[in-house]
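All protein chains but one are shown in place.
Here the chain labels run A and B in written order, and each chain numbers its own residues starting at 1.
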Amino acid sequence: MERENKLKTEFAVIGGGPAGLCAAIEAAKYGVEVTIIDENLKPGGQLFKQIHRFFGSEEHLAGVRGFEIGNILISDAQKYGVKVLLNNIAWGLFEDNNIGLCDTNKVSILSCKKVLVATGAIENSIAFPGWTLPNIMGAGAAQTMINVNRVLPGRKVVTVGSGNVGLIVSYQLMQAGAQVECIIEGLPEIGGYQVHASKITRMGVPILTRHTIIKAEGEKFVQKVIISQVDDNWKIIAGTEREINCDLVCIAVGLKPLIELCRMAGMKFEYLAELGGFIPVHNENMQTTIDGAYIAGDITGVEEASTAMEEGKIAGLAVAMELGKIDEKKGESELASAKNRLRALRMGPYGEFRHQAKQNLINSYYKYKNQMGA
Amino acid sequence: MSKVIDKADVVVIGGGAVGTAAAYHLALKKKKVILCEMNNIASGATGRCGGMVVHCYGRELNIEKTAERLMYTRENTKIMNQYQKTFDIDFEFQQIGCLDIATSEEEFEGLKNLIKIQRSVGDDEIELLDKQETLEVMFNLNKKLVFGSRFRRSDGNLNPFFLARAQAHEAKKLGAKIFTNTKVEKILIENDQVQGVETRNGIIEAGWVVNATNGWASQLTQDLEIVPVREAAMVTERLPKLPAQPFEMLCFGDFAYGCTQTATGNYNLGGPAPARPPKWDYYDTTIYSDEVLRVMSYISEIFPSLKNVSVIRSWVGTMAFTPDGMPSIGPMPTTKGLFITAGYPDGMAWAAVSGKLAAEYIVDGKTSIPIQNLNPGRFIGKTKICWPEPYDLTICHEYLSKQGGKN
Partner (left out) sequence: MRIKNHPILGERQEAKEIEIIFDGKKVKAFEGEMIASALVAAGVKTFRYTTRNNEPRGIFCAIGRCTDCVMEVDGVPNVRTCVTPVKSGMVINTQKGIGQWKGKTS
């Protein structure tokens, strides 16, 4: 009777996006045997649909486009001998950090000494009548279609949400040849960075604050939406309803971490709306409340690729130190540098807010650890 | 000192199929009922079982009591049929039959023997099917592993969540109060008379308490011999209705694996998941990777159609046994006002009738079906709790391989 493949590795990384790749590269640099698991046919996570230039410092590859960073990381991973298991879904994270995997043919159990869960996040949606109609999709989905697959799902677009994702994807849709009719935003001010907002408004796309979407209509797919103004209590202002013909609606209302494996493993959580929802608590070295299990990237709070990369590096270093592969002094010094760079990424009004939220998460970790008597 | 927060005629502890049945039938008899459930409705065995309704569970286990069991479980089915006519919520009860499959020649001889005993005590419904007949009932079984079966046409399955919810809903309509996330810390007894229960929020006074907490029952009532048992289960993606019956299949040592297609098209699979060192935690709801793989691979050996189907969720639940395999339903002899209904590994075939019997006893002082043999005090001084021994399931693995189960 065929049963499962039994596999072994020292450090298993679930998720080959920027966080996972950086953790793997860092650990492999110090001689840790690393295996990355990714359910896609190519690692890189969300990097490959990022065609805009990144911000930050030179260390953070500022000025480099997301997909180029993806290529650099993949080639580094190869250089350091990281094993990559593609087309494998991690369907379970069990006791002793055993991981259940399966591809189209076979089930495997991967046992490891340390595991990193870097499974990222998924887009939220909002429910309104007609929200399930075809061609009402996540803004990230539209972005994948145009930047990775080079297909345009629609020509007349309405974007819901004016955070950075909504602004950037609208701009990229215009670059791809679509016409964005408007971006609607429920709050009184624009959610994303001014620089992105200016780019899109310069192209003639209005950003309608204090607006909401009432319903979407269409026979087999979306053909028009009804929007209206809302007052300070988010109540619809009668008489402000407007119909907009469109064939694509992009929903950009935030993301939430993909934490199923963490729940299975029994990690402790904290609810932080500002980071996207339920987050597994972790300490400064990205260690969770489960021994030997780490997290990094969007799963620890929705931020950006640059913070994901630094968190990955921190986790990779912590693992290398735990496995005794790096001299303690050197390890501490490298960790300190990584944490400084991470702190630098969280400066400014937007950054401070996130930094504080992350601090709360770390405080919760210690609170749980005390309760657990560790 | 805790304060009294409420009063009732009866407090029912446990919000599964059995507890909600008791609440409903008591409310039907116009009693003021408060049900306390430590988590949510159906969060214990009810919400973790496969939903199979098997009138006579098991093989050699008290086979001579077949007629007795049928007395209760047939009444249970009658009550559920009645529910289907009157309840607001449909709990998807389908009576589509259940096969108990013999996977070897010896096993089939064993089944013949069991049928003889069952017939001799008056079971005229149970059928013995040979290999051919079994495959006619369910053609897509693995022919190499089917040697015959027992078949009961009136068996079937239901949606356990909906059953518990339906009974709770009807109970509420009749004025019962259901408190979820309300753990009962202690049953309050003074001078051998029940006074009520103590919860985290305070005391609920009542003259009667029904302990319907199955796997947890002996934590609240010390002299009760109830053994919690871990089971693994999983559910597949939805499939078109296959001409298949629910079935059970035993491996060495009386461990049953179950498989049934729900009304929505998903398949529920289940199998044993013994507690393991070092924790030996019978309430452990973590599932282990080897448990998932074992249940999936054994069931798909006998039912190869499932080999290419995705499992979407897997979990572990706690059911319960008494030392003689019959549930404990009745007043606790040592305490006035304490009624027990617990010890169910096959609860869906008992829940409704146990609720009715509890209400009859408490309100009318007598039950429509005699329950003396199910007296919860029958083990006092006679047996010690026998926790399930660790058993070696690799025997199953080797056995099935030897049977040429490769497909």
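Basically, contacts are C-beta pairs under 8 Å (C-beta built on N, C-alpha and C of every residue); 3 or more make two chains touch, one makes a residue touch a chain.
A quick note: this is a predicted structure, and the numbers were derived from the prediction, not measured.
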| item | value |
| --- | --- |
| Among A:151, A:238, A:273 or A:372, the residue in touch with the chain that has been omitted | A:151 |
| Residue of A:141, A:187, A:214 or A:344 in touch with the missing chain, whole complex considered | A:141 |
| Residue in contact with the excluded chain [from A:122, A:208 or A:344] | A:122 |
| Contacts of chain B with the absent chain, listed as residue ranges | 140, 237-240, 242, 265, 305-306, 308-310 |
| Interface residues of chain A (partner: the chain not displayed) | 39-41, 46, 51, 65, 122-123, 125, 132-138, 140-142, 144-147, 149-153, 155, 175-177, 220-221, 258 |
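In this section, only the chains that are shown with their structure count from here on.
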| item | value |
| --- | --- |
| Approximate Å spacing (C-alpha centroids) for the pair chain A, chain B | 43 |
| Sites on chain A touched by chain B in the complex | 1-4, 92, 94-95, 98, 100, 107, 109, 266 |
| Residue ranges of chain B in contact with chain A within the complex | 286-290, 292-293, 297, 301, 314, 397, 400-401, 405-406 |
